[in-house]
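Comments concern the structure below.
Here the complex is missing a single protein chain, while all its other protein chains stay put.
The block that comes next holds chain A.
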């Protein structure tokens, strides 16, 4: 049985842990606000971009369509980009993304496809290199501030793989930020570019005028779109990460609180028992005189 002093030390240690988790929760909450704003601000751009491409894609068809849009015609080589966070302590946030990606990879390998993996964020690399060390062709770490400069190298790596014929289909796994309590691991197909089939024809079938030519625009716009889609996903990930960390730390703080309560109860009981024993001893001693 632990002594009273041991118990005091233990309670103090849990209290210290609780202070840390509480602080982390508050930091995450503060950062979440900013990350959420950034993710929401990036949405209109990504959405407009997709609309513009959908519009353009309707115009070009068949062999004229760029490979980034139509694909290479083969589905043998798959490149899976797994985007997670750099840090943990966020509940199941990173694991759920990796799990979704791993399932996808396992399915592809079972089908006999060649799979290459690109990881973004340290946690995804840590979790995937145990099982798929040979398939990982590259990894990226995230910067403090997420902007196009972060997304560009990732996009460049994808293009290189695509140009070398190492990637016919590119899929990005990230966590979609639905709300503070819900982040959904989502696959997003980057190549061939996913076209929203439901987008209504905004131009009413009128002939578009292009400056410079349609093909030239598509050629610059498609790589641009890829970078933007990656950035948007990273921003969603970032917001989701802080949301997950906030709720994980909230839980930890609450659990620590419950633990302290239970331990205090035990400690006080023991202390009372000891006092009672001492009193009995004193009274017994006094009577004996």
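In this section, contacts are C-beta pairs under 8 Å (C-beta built on N, C-alpha and C of every residue); 3 or more make two chains touch, one makes a residue touch a chain; residues count from 1.
The rule is short, and it goes like this: contacts and distances are computed from a predicted model.
Undergrad: Given the options "Sugar ABC transporter ABC transport system, permease protein 1", "ATP synthase epsilon chain", "Alkaline phosphatase" or "2Fe-2S iron-sulfur cluster binding domain-containing protein", say which is the protein name UniProt records for the missing chain.
TA: Answer from the UniProt record of the missing subunit chain: "ATP synthase epsilon chain".
Undergrad: From the list A:11, A:27, A:49 or A:70, pick the residue that touches the absent chain.
TA: Going through A:11, A:27, A:49 or A:70 one by one, A:49 is the residue touching the chain not shown.
Undergrad: Of the listed residues A:75, A:131, A:147 or A:160, which contacts the missing chain in the full complex?
TA: A:147
Undergrad: In the full complex, which residues of chain A touch the absent chain?
TA: Where chain A meets the chain not shown: residues 38, 41-42, 44-46, 48-49, 51-52, 55-56, 147-148, 202-204, 206-212, 216-217, 220-221, 224, 228, 231-232.
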